[in-house]
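Apart from one protein chain that is not included, each protein chain of the complex appears where it belongs.
This part shows chain A:
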Amino acid sequence: MSRHRIVRTMDYNDEYDGYDDIYGHSVEDEHCISPTDAQQWLYDRARGQQSISAFISKNKDIQEEEDDEDEDEDAAFAKARRDSESFQMPQLDEIEQAKLSSCVDEVRSVVGDAVSERRIVETSMKFDYDMQKILDEILNEETKKSAKPAVNKMKAPAAPVLPKTVSKTVPTPPPKISLKEPRRGFEIPSPKVPSSPVVSGRNTPVDISAGDDISRSSASVFKVSKEQAVRNARQLYEKERADQKSHIHMIVIGHVDAGKSTLMGHLLYDTGNVSQRVMHKHEQESKKLGKQSFMYAWVLDETGEERARGITMDVGQSRIETKTKIVTLLDAPGHKDFIPNMISGATQADVALLVVDATRGEFESGFELGGQTREHAILVRSLGVNQLGVVINKLDTVGWSQDRFTEIVTKLKSFLKLAGFKESDVSFTPCSGLTGENLTKKAQEPALTSWYSGRHLLDVIENFKIPERAIDRPLRMSVSDIYKGTGSGFCISGRVETGVLCLNDKVLVGASREQAQVKSLTMDEFPQTCVFAGDQVSVTLPALDINNVTVGCIISDPQTPIPVTTRFQARIIVFNVKVPITMGFPVLLHHQSLIEPAVVCKLTALIHKSTGEVVKKKPRCLGNNSCALVELETSRPICIERYADFKELGRVMLRVAGVTIAAGMVTKIR
């Protein structure tokens, strides 16, 4: 190289300019370094391997250990580290040395790298290189260590999930959390149940060890904050809601044109929830279209399509306040084609209001086979609604006739009894949605008062019992709507089925179990810090992929995530079907707001309706009004719970070609 350069005339300063910042020099080239310092940077294979393997074995324990093991775990860990890092072979003569090294090799081949060299050497010397004894000793030690977490696992299911409020009697039965259920679909390394204090059965987890515990559970896949992990739901509920009226969700159901929307619209107007001005606008506009009778319905039917056609298509929502309650009204569509919407509304409801048309011929057409009065009533009952208020509407068209009223009442009474409603939970009220008679005030009409002196509609609503809320259970929230919020990101609205949800809580969303943090919580447009089971809320979850959230998915607690599956067993009751259900029958599965195509892939057994005995194994087909165990398979994984664990999330509906063919309860999840 230098041959080609003019060395003599070279400017050395120039040439050496970049010399100092040349790359690839090690530190010691320029600075002196002491051997001890150097050791810090040097990699010693023998040493490094062991410390890593020791760490791995310890790491397994981290998720599962209980806090009282804390100290000795730490000590053991420290010892293991010391062992592997600064262990030197004892001084021995050659024969001993050879025996020892062969012995160590033998042991290593059995136990692997998990045991430190020091331990092996010590044990070998203790037992005078007798392989059998050494192995016994070492392995015994190891199993003792792993036995602890194993015991832990066994304990987990026995402990009720949230027994922190022992003083309160929890109405729901203690959940049986099945430990390892084989399931298809996603197998996600869920955090071990006992890792959080919530489920470890402690009441006041504010000591240091609890803090430790949380830091450890943070090593697991789904982290939660300390507050979220140790929250006392019942106390929180009492603190937040003590001074508030209790919430109740009421769905209004009935045949097409029974006057559901008009009744609700009028009720809203009479209770002062719709301003005079708005009502006047509706009146004018509906008059223009020549449909003045729809003016009250327009309060809830807001889309152009609904108004133009004069029918409700999707569930309309609004709320009224009574003396003791805040009632969320869900106005369901009555048309046959919109039953899926009605089902998604009914899954959110606690009580139902069945509206029937008293006009001659109208009641009959709605009540006969194929009418929605029947189907709706059966549907809400199968969805877990057990209090029903029956409103005999449009009684003014038959001149407030008592005969007509009693005729309808007797017909409905026998039917509702068959559908499974208790007589004490059903009430009958005559009224007129359009004129507003007997809605919020006692009846004025002389024709009515002559024979009726019972309660008015608002009073009936007032008298509904509040169902017990499962606040102490792990969080489950079903998503019924996704929309663009006012701020950033998008809003998810739905009903909290069980548990508590607070601001900044971490949650898992849907079947993909994506993790997200609650950014804001609103209920009826008011921001909240905490919401409880039974509430209808909107949640903002930033940084969540919108494609992972679909209507019908479930938001759950990271500590006890909801099972995800594609195949499950259900006990179904078959309604009136045109064709029998066989293997391979394609159905639409309705679960909360979710609608998913599914296939009946196995008919396991035909069951006796009342006794629950197996009548016939593997029947060929299921006919009318039979009860059976079947297996259902969905094409995509869905979130579902067993009925025994979560009543609210263990109910399913099967529909085919616009007809509800069966209702069921999930008995087993694969």
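In this text, a contact is a pair of C-beta atoms (placed from the backbone, for glycine too) under 8 Å apart; a residue touches a chain by one contact, two chains touch by 3 or more; residues count from 1.
FYI, contacts and distances are computed from a predicted model.
For the chain that is left out, the UniProt protein name among "D-2-hydroxyglutarate dehydrogenase", "Protein pelota homolog", "ER membrane protein complex subunit 1" or "Protein kinase domain-containing protein" is "Protein pelota homolog". Of the listed residues A:Thr322, A:Ser401 or A:Thr550, the one in contact with the hidden chain in the full complex is A:Thr550.
Touch with the chain that is not drawn comes from one residue among A:Ser318, A:Thr347, A:Gln372 or A:Ser626, which is A:Ser318.
Residue in contact with the omitted chain (choice from A:Lys133, A:Lys291, A:His335 or A:Lys411): A:His335. For chain A, the residues in touch with the chain missing from this view are 302-306, 309, 313-318, 335, 337-338, 340, 480-484, 493, 546, 549-551, 577-580, 582-586, 588, 595, 597, 599, 601-602, 616-618, 620-621, 623, 655-659.
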